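Pasting a structure here, questions to come.
Just one protein chain is left out here, and the rest sit where they should.
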């Protein structure tokens, strides 16, 4: 069972990142759930969602103690770092976050997602850089399933974006493997 | 305990007749209740009310099996004749009702209320003619109490009607005593 | 003061005025029209405000505004109109505003009819609106009690900062009985220092039921629940009649209880040890009354002018310790003593 | 058909369309907005009608008109909006019109908050509107179940000529889960020969809830009650989980039941014989499920996202035979497994 | 010859048909119908021109007009 | 000399104050405040005429104007 | 001999429950005649209000839905959106339409909902016993304005037709009266025109009919007609406020 929280500014693509993970999990015949936070915090310009991917039936889709947190910006890391299960994983976007996480009972990965994305010529794929790192670090779903999901999710007139998305994932994956 | 139903066309004064009875009962320290029928039948142009006057606490103010029925017109007699308790009393306005009541287990009084009222020069006191007859027949409240009530109820600029009302009651009383 | 002969609807109105109510917002509906009509005549005489709102929805929100401004305020309606007020009532409860709401129930559902009924019991006692709130509900059984409970309702509303409902029916609203008015203002009522009267020389007051943070809203909700517990402790009202040695206790409120009382008398004459437990407060339901009953009680019989609503509260209170039976008429039909007696005998007989 | 990942709100909308619903009338309110928004996109594609009404009051009355005209029709809202619909729902029930109403509950009372809650249980199951009527209520616990029950709701509505309500909450509305759509039209549904489609070659049809003669209205009311009895006989739905040898049965529905299931698993791991009874139909309440429980059950624990509402139905069903306990969070706070386990242990421990 | 027919049991005695008749022939009868209303009628039917003014005015479709 | 003061932590970086300045001296800073917004500022303060157009336009009462 | 006037088939032969001389009866007849003359009785679906006309379903010989108080336009919308071929009309009093149902009528008009509204303005709540309506005239005594309607505290009576005519979706708006035969004829024409516009898919149509309530005005029927002429018409001027021809 994996319980993830993905968080960032609105527009950083954390919501769709979560949906892709859930979709991939579904393709792998797992039980999955995705839920956005829709409280007043949304107004602050931050957004987050929780994803559960597991073999058993899913209890609460609302994740309180995540196994994995992806933090795309500082407020997100501030908010969720302390909630991670001991032994869990924190991936953070070191392009926008300059402070180091304080926890020492979790695995921490700093991914310069925006920089990498910019290198690829498309800031919007920063989330896919994170995705690549996440998959490599946690193996929560297969890279292939995400690819299939991408093909499904991208509207036909946007299929040209497939390639850059895949590249972004690869770069992220490498960073995580380092 | 006396349970009465007073019924007639709208405008024949059965509602205020009932209220006067209740008021008089109250003056005599009895428990009293008055309730109008307010159902769709009102639309038909007929109106009726139920009055309970008793020494005990009053259960339902709605009277199903009256001791006394005053019927000021034919539809009212048609409707209520059959509901009277055996041994009860039916007073009917023989000025407007030409059929005879069918029941033989009750006391029946035919009072030509309109004729008498017309003789007194005021059709509107037909109800008080009935009232006089009712009191004499049943003694449910004292004539005096009704007088007091009348004084209270008549607006100051109508106190001149007191006399004709009293006369009407007397005439009704005499008819009942005959 | 001498007794007056008054219609229930008018008596409520006069009682409200005697209790200091100077603001009434309503909308016509049978069988409670005499209430707003009386208010429209009387309010100008006492420098009060009678306003016919454009709808029941508007009326209850005018009540909200006036209550928030610190006034003693009333609205009245009948079943369909009360349904329309549900959002507003939930807001009033949520914002902790005191007011008195009168429901002179008529037969339902839908447009139904205009004859007396008790079929809004669930709506009144469980909150027909959304959220975890309760309204304090009184079910008077005579015109005098309508007067007394209306007066009390204003005090209780102010004490708990919560809406209080007077639940009547067409019979109670339309009937005349002798009444007296004796209002003695309650003591120790909290000052309305929360009212929006203008922030002169103080911080602004806010009337509000919103709280976007669930934890804060929950705290607020538990505070409301505490009030309901306190009311359950302190505000139960009931009458016991002929219960001292009763084997069969009939439970009934309002108009029905009067008929049941007649039935109990007749049952006693026929040698059946019947009694009446008459809830006067419907929320809080008078559980304490049940605790006072003798051990001789073998059966309960709830009698209602509805298809079985209050009986749930009887069952919840008795909790299986004694059989609870039900007899009801609905949609505006008033049960007569005879049918109640018949049912009571069945119940009592069934136990032998 | 392949599985799709869908939000609960959208899944309900698609399920409705699959079940032949071509008319939707609604009004925006969080947290159910995805439902009307989905409808606004999809309805034009299937030659259906999406219409945003000027208010919830208007929406429910548009539903009335469309249902009366014979259409499969839906509306959705969340707590305050559902309160506004109460008069309309009472009319629908009174006029025996089928329709499906969705309430994605949020914290109350009043404006409250937008987080998930279950505090409209009383309103849904007892009728927040006036009169002796009931609405059939389903409480799904997953997106798939929202789909399945929505489809079933249309059939059940048509069969009983009664409104059916889907009771969800913000979690169920907002979450995505994989779903499949399999709608097989129910057989033997009565023809809608009562619908107002124009009196061509037949006597006029009238849709109506009014009956000025109490006796007629009562007859109508008993007919309604008969339908509710039939539904109580036939439409109870529930799930039993780990109940075969349970000593402690937790009772929970909807979102709460999922968390309780996790708690039950953990309790079992800790050696406590816990089970879950999950009502799926909330009205009729699944009394039959309780009859199936083993005699090993020593305690019930109702868990709700409300201050204690469904627990009344548990108490009414159990009727004192076994102790019934309660644990609730309210106003949008979702209970976690840990607190439920703690309470469960208290309850179980208290018995030793 | 034009004429009018009154469905007496429907008549509510409102008298609205009376003043509208251009021939002034509609009047209230002394007869009271079963509902208790004095009913409208026409005495001098031969004067009727079948203009249907009375019928147009009647709220209760009491009047049928022939020509 | 006229001048303006920006309450930076209130600024939401909406840029509405920028085009309204008759002196064209309001611009967006590179600095991001704690809420994550690029904030507005004035560089050539000496050009400010204290007309308060910027302040009038600001939805968030970020700007105080002195003259 | 030919029948030149008799009850039209769209009007059932049930005697109405209306008070003697109440002009609701005339208006019913005009609506029914319009339906028959257009040959649409079998396509017609009426929506009855809550008000004295609540039992209209007994009198119109076509399909009818009885709506909640004030909500007839919403109900009619539901019906029309299901079966666009139906000729859908609401029949509403002034309390029903202008007071509690204000939002529903404004929005049905704003949407240009293809329905026809028969609006019976008798300046009072008839059914509930003569309370003040939004259309009650200044100084008029009712059971909830016992001292006469005061502008200061309750405002001016609402001129519904004038207000709705500001909405482009309301393609036909006309105020008529039924206090005498010539006006009854005009009223009929307006009603028929409104239905025709519906049949042509033009938009929302409303005919406001000034009507009497002898019972609650406390007047004899004929007297009531005179009061209408002398008091209502001056404040509620008769005439067409909008018609599709003008809109186009």
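Labels for the chains are A, B, C, D, E, F and G, by order of writing; each one numbers its residues from 1.
Assume a contact is a pair of C-beta atoms (placed from the backbone, for glycine too) under 8 Å apart; a residue touches a chain by one contact, two chains touch by 3 or more.
Bear in mind that the values here come from a model prediction, so they are computed numbers and not experimental data.
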Per the touch definition above, residue among G:22, G:167 or G:184 touching the missing chain: G:167
Touch list for chain F against the chain that is not drawn: 1-3, 9-10, 12-16, 18-20, 37, 50, 52-53, 55-61, 63-67
Residues of chain D (touch criterion as defined above) contacting the omitted chain: 27-30, 33, 36-37, 40-41, 44, 50-52, 54-56, 80, 110-111
Interface with the unshown chain - residue positions in chain C: 23, 25, 49, 51, 53-55, 57-59, 61-71, 73, 87-88, 91, 95, 196-201, 204-210
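Simple rule for what comes next: only the chains that are shown with their structure count from here on.
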Mutual neighbours - chains that touch chain A and chain F alike: none
Distance from chain G to chain C - Cα centre to Cα centre, in angstrom: 38
Between chain E and chain D, distance of the C-alpha-averaged centres to the nearest whole Å: 59
Shared-contact residues (touching 2 or more other chains) in chain B: 39-40
